[in-house]
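Here the complex is missing a single protein chain, while all its other protein chains stay put.
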Amino acid sequence: MSELDINDKVKEMLEKSAENAGSKNSEKTFVHPEDEEREVIAPDGSIIKVNPIYDYFSGKKPTEEKPSNGVVEKFLNWARSESIWVLGFGTGCGSIEIPPLMTPRFDAFRFGIQMRPTPRQSNAFIISGYLSVKTLKRVIRSYEQMPSPKYVLALGSCTINGGMYYDSYSTINRLDKYLPVDVYIAGCMPRPEALLAGFMKLKELIKEGKGEKANEYARNFDEYKANQKKIIKDWNMPDYNW
Amino acid sequence: MNIYVKLAYTLLGFFLVLNWGLLMSATLRKIVARVAGRHGIPFYQPWIDLLKNIGVRTTLSHGFMFYLGPVFRFTGAVGMFLFMPALFGSDMWSNFSFEGDIVLILYFQLFGMLGMAIGAGEGGHPHSAIGIARGLAQHAAIEIPMTLGIISLAIQYHTLSFTDIVAAQQGGIANWTIFTNPIAGVTLLLAALGAMGHSPFNLVKAPNEIPIGPPTEYHGTYLGVLMSSGVVLHVMEAALFMNLLFGGATNWVEFIIKTFLINFYSVFVGVVFPRFKIEQSVVWFFKVPMALGILAILIYSF
Amino acid sequence: MVSPIYIVAAALGVGFAIGVLGKLGKNFSGILTLLTLGFMTYVSSEWLYAFYFGDQVSTYVFTAGYKPPISINLLMGPQEAFMSTLINVIGLLGGIYLFFNFGRKGRNAFVVYLVFIMSLNVVIMTRDLFNLFVFLEISSIATAGLILIEKGNRAVGAGFKYIIATSIISSILLIGTIFAYFYTGSLNIDDLVKSDLTTTTGGLIAVFLILIAAILEMKPFPANGWGLDVYEGSHQGFSAVVSAATATASYFMLYKLLDIAGNSWDHYIAVIGAVTFIGANLLGVKQKFARRLLAYSSIGQLGLLMLILGLRTYLGDNLNYVVFGILLTNLLAKTGFFWLVGIVKAKTLKEWAIIRRKPFFLFLMGTFVFALIGFPPFPSFFAKWTFVMDLAANGGFVWIAVILTGSFLEAIYYFRWFGYAVKADDNYNFSFNVRWHKITPIILLTALLYIIGYLTAQHTELGRMINFIPLFFVLILFALDFLPVFIKNTIAIIGMGIYFYFIYPSLSDLKLLFEVIFMIGGILTLIAGYAYKGKRSGFYPVAILMYAGLTGLIEANTTLQFFFGWELMTAGSYFLIIRGKRSMPHALSYMLFSVAGAYAILAGISIANIGQLTTSLSIFNNIQYFPQWAYGLLLFGFLTKTASVGIHIWLPGAHGEAESDVSPMVSAILLKAGVYGVILALIGMSKSQYDLSSLTYILGWVGALTVLFGNISAVFQEDAKRLLAYSSIGQLGYIVFAFAIMTQLGWLTGFTYVINHFMYKAVLFLTIGAVVLRVGTHNMYEMGGLIKRMPLAFVAVLIGITSLSGVPPLSGFTGKWLFYNAVIEKGWYFQGVIVFLSGGVAFLYLFRLIQTIFLGQLKDNHRNVKEISIWFLIPIYTLLAGLMVFSARPQWVLQPLGDMIANYMPQNSIRWDGAYAYTAIGHWTGSGVMMTIGSVFLIVFLILKLSTRKAHKIKQFDIVYSGERPDRPDTTHVAYNMYAGFYKAVWPLTVPLAERFWNWMTELVHEAAGFTRRIYSGNGQAYMLHIVLYIIVLFFITIGSSI
Partner (left out) sequence: MKEILDRITPKYDLQDVSIKDDLQAYVVVEKKLAIDMVTYMRDYEGFSHFVLMSCVDWIEDNKLQLLYLLNNPEKKCVIGIKVFIDRENPSMQSAHHLWKQIWTYQRELREAFGIDFPGSPRIEENFVLEGWTDKPHMLRDFDTNKYAEETYFPRTGRSTNDPATYMRQKLYPNQPVTAKKNKDDE
């Protein structure tokens, strides 16, 4: 399975570099220096070929993780909904609305919401406000590194239709083309109350068992990836970041 | 009492301690929240988090040692519980304390630490290594007041066995070590600050600097195991100092109250003081705690 | 019995014959000369044989039919026979060596040479003062002539200075003779001895003049510039003969003439000798050129001879034994050395690297060096031993100090030189070739060295006890060096196995323990040697040499055997250590510390020996005089091997740079030899009737500080093997500290640590060494993530560090637990706290070891390294099995150990109840803890494994990296300067004070040497002035007051 992907990837890279050789300056492709295949000399003098993308990352595609059956899942869903660990990653202007959420005035801790410093331990991702292409790349890596089930809250109109940056050449218009979104929170900027409302909505969804967007992402992975790669020209990561 | 009954009691005791640990951590977080003027988490939050973590579907593995890390950690926690008498004077709650004395506990703390360090190390994340490096350095510093204090106690009571030390403190608050041997008591309490790992000594997993250090890569079930061992360790650390300084506990209520207060003390200090840099914390242990510890021994060696 | 007169007659006759029959050509005359020399040798050796194996009595040979004082008489006694034999042998071999050099000069050279040897013979034998003078003249003229066979101005200058100096000397002798004759009316030495001249002033002067001449002949420092130039200026072949034969002759002359003065001159002679010995060797330290170095060494040896002669009252009957030992060694080795110099055309010491090209020559050189420094099995070893023992027995402690200092200085330059020969990089284009007639004499000398060494040992009943079998095994291995590794390794292992099997029954508890560590450990580490390919030339002899020494220590019943074993072990380990790539300086410092330590031990033993009836090791148990000094010296000597703080600086380099399977030998095994010594000394102290607690108290502090220092320095190493080396220092500190406690618990702790350290340090060093072999670097920051490539090695290291760190349930904790009890029982709280704190520090370097090498990010160039070699894994896992058993069932070992210790340490403070150990203050059960933890661990592991069975395997860069991706493993791996924060806190503890101190000492010695060297201006007049001044000063010192 994974070998297949790898081969595809390698082929694709080779084609890229081939057309890169014959192409003009305008449609250039990006292979970062740290991603070029390189040769190192082993202690015993033999030559080792290192292909970073191939060797350093496991290029597996994501697989759907089916929910377990019935009551157990309901119970777990309840637990998940009551303990939402948000990845502490402020992607845009909206991240200024998150600190107040934790302060005495709003105190999201009451609802089992807390920030976690690492994706591995968080299950919710707040895309706060406009999302530039550069940030999107990091967002995607972080999102893919979160263990499923995971949820995305799209905060602010910029994530819905580009908001006031709808015509900017560097920020995206619709987040749902790149990541599966559970809850949209409209407004520019939505106030913390709105964010809290969003969380409540998310809780309902999870409790109803609708918080399966991670699997959706896995299902339509190629489509999402195509969209992502369309705008992220210098894709210097494996297709899926474990 | 035959071994199976003992085993049953021990398991029960561990279950109690585990839940008490979860509850205690929730309560302490609530207290911190109230200090900050917040409402704070519901008291059952830790259980939910635990469930949530177990319910996480994706599991990743960096390799074999990556598994063993949490195992070591949890075993360390269980061992801390096993080798220390939970309640004084009750045969059923004395666990496996007949297998070793304070020295065993002192060095057994490191069991979980070492395993955890190695497990996190295989994760390959730089922050893990940095966090562990700091942790070990700080631990080496904590050893000073810890050892000095315990040796002072050993001189005072002519024993290293928990049961005897607790026994010597029975019969009224006045007999507690903290009053009979205040200098050693203070030394150990200062060491306790470091051992508990709250601020200002929480550099190991400094959340907003090196994303929580060693466990950066741990998630899901691993994290659940780590959490539960963490809370157990908190209780047992407190229990250690309770047995050494505060006359141990003869029933669970006393146990709960005392461990809670000891933990509360370290959390309280943590709320008041900001985090140390590693060289600061190490040097700090070289100063007042060491001086006190030396004094604590000197008064007995003459 | 051929009369010794024929020696003279034959020489003169042949001399004239060659003059007459010269037409017959050079070769003819040359062969004739050799035959004559052979004849002379035969005569003298026949006498020698008769004296030692027959019941020959010394006989006078009268010339011209009259009795003295009318005529001249020669005495042929045992000593004369011995000396003249030496001279003739050297003369013969020298003749062979110089055959063609003389040939080129024409036949007269042969005549002169013949006359030279003959004259020396006469100088030995004659009992007539004037005759002595005459032949002295003849010899010096002949010498001057022979110096000139070497071309060039140097030779001419040297010859000129020599002739001037010697003529001054002999004229003084002549005047002295006249005085003597004036006062006694006889020239016969025996008469002079009978009529005590020293009563009258004139007689005093006569004695003074005669002796001063004899002394000056011995080239005393500093009035010996002329002598130096002879050694350096003349042809090596001839300098050898001068250094050997002339020295012998002049020594014997002094010996003869000293009787005239009775004992009144002994002290002056001794002081002169001491000054010469130390002065010459001090100057040797500064030398860069091989021949000048040898020249200084020869003069130093002359000084030593004078010293011995001056101290003859201390020695009594042993005088000749000592003198012969020293003289023989010096003669054979030095001659060989000079001739070697003649073959290896290398001037500076560094250039001697070329000798490596012919390993056999290296072997010869090694033999000579070790013989000259006085290592076993060479005669000088036994001579030095007897000398020091007798000195101590008669309270000559100052002299012991002098001798040992001088010898130490000598060791410095010889081992520096040898280090260059073995390790200095050989990039010289000139080579050297060997001609049979030059090499044969050297080989003969070498063989003689070994044989005579053996005979010297057999000469005393102490020496006869020594077990030479291992040594023969070593020599056999030297002979088999051409075989491939596999065979030699097998031979070595089998040999050790058999030896152990045979010696096993004869050993009791303590000895058995250490013998097991040495032998079994040795076999295990040797197994790792199978991993090597090719010949591994010279490895096995020296390895076995070390083990021979170690087992010698164990078997030793007498102090001499002990010291013998100790020196063998030192020599072997030195060769092992110097095999490492960059380990030349470290091997040197190791050797120097070892030699110093050995001398300390020698001195200690000699003090211990005072007033003892027996010579067995049990004298340690009741040292009667100066026990503080004796034990102090012994302990110091042993501590140099255990590398305690201050004298540890040799260890990190030596162990760090050594080969992968040598490191465990020298770390896990060799260091235990020092521990064994310490234990012996402490047993003695425990039995001694004096109160030595202050000594053990100091020892305890030394141990504690060593632990702290070793561990903290280990934390900041970047080189894996150096890290382990420093950790060894720390561990040895634990051991020393534990034994210093001097209670049963303390010793139990000590033994636990001995066993533990043996096992886990061997495991760690073997594993890391094997890893280094695979990845080709020592630097930890260049490794990483190797757990994926070599899991077995990882497991080994994991267990190793877990048990080293003292975490339950592994055996390290056994030591810790005992430690707490012992310390608290003893009341050494602060030392204890230092030790425990260091235990905490140990975690840092242990984690660093495993993290930076095995965890973290795998480096590109290690992507497909293989698992470490099976030949390393076998011993490693054998040791691990032992470690596990010791952890799970400590009582199996500790209980018998405790009973054993009870013999030395009466108080019985640990009680065993099955697997449960109880002390006064604590309790603990190894197996119980092991079982409990094991089961919990297993359960938790199974649960977790089940719950995460669907885990995705991911690769090294699939890590949270703050939304980014790592670029390279090298930049993602935390390894270099890992404990920067900790360093900021504890840097004051890491200042290398010891290194600085020793560097300063070295500077001091070199400065002193450099300053003293200025007196040798190379100017002839200056040298003559020296002589004159020397005489005047001596005059006022000796008899100036009494006139």
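To keep things simple, chains are lettered A, B and C as they appear, and every chain counts its residues starting from 1.
Going forward, a residue touches a chain if its C-beta (ideal position, glycine included) is under 8 Å from a C-beta of that chain, and two chains touch if they have at least 3 such contacts.
Remember, predicted model here, so these are calculated numbers, not experimental data.
Visitor: According to the contact rule at the top, which chains on display are touched by the left-out chain?
Guide: Contacts of the unshown chain, counting the full complex: A.
Visitor: Specify the residue from the set A:Leu155, A:Ile172 or A:Ile185 that touches the hidden chain.
Guide: A:Ile172
Visitor: Write down which of A:Leu87, A:Met102, A:Met146 or A:Ile160 is the residue touching the left-out chain.
Guide: Result: among the candidates, A:Ile160 touches the missing chain.
Visitor: Even though one chain is hidden, which residues of chain A still touch it in the full complex?
Guide: 26-28, 30, 133-134, 137, 160-162, 166-174, 177, 227, 230-234
One rule holds in what follows: only the chains that are shown with their structure count from here on.
Visitor: Tell me which of A-C and B-C has more C-beta pairs in contact.
Guide: B-C
Visitor: Which integer distance in Å separates the CA centroid of chain A from that of chain B?
Guide: 37
Visitor: Could you give the separation in Å between the centres of chain A and chain C, each centre being the mean of its C-alpha atoms?
Guide: Result: the chain centres lie 70 Å from each other.
Visitor: What's the distance between the Cα centroids of chain B and chain C, rounded to whole Å?
Guide: Those two chain centres are 54 Å apart.
Visitor: Which positions in chain A are in touch with at least two other chains?
Guide: Residues 118, 120, 242 of chain A each touch two or more of the other chains.
Visitor: For chain C, write out the residues touching at least two other chains, lowest number first.
Guide: Within chain C, the residues that touch at least two other chains are 952-954, 956, 958, 960.
Visitor: Mind pulling up the chain C residues that touch chain A in the complex?
Guide: On the chain C side, the touching residues are 774-777, 860-865, 952-958, 960, 963-969.
Visitor: If we count contacts the way the header does, which residues on chain A are in touch with chain B in the complex?
Guide: Counting only chain A, the residues touching chain B are 65, 67, 75-76, 79-80, 82-83, 85, 103-104, 107, 109-110, 112, 114, 117-118, 120-121, 123, 147-149, 242.
Visitor: Across the complex, what residues on chain B touch chain A?
Guide: 33, 36-42, 45, 48-49, 51-52, 55-60, 207-208, 211-212, 215-220, 223
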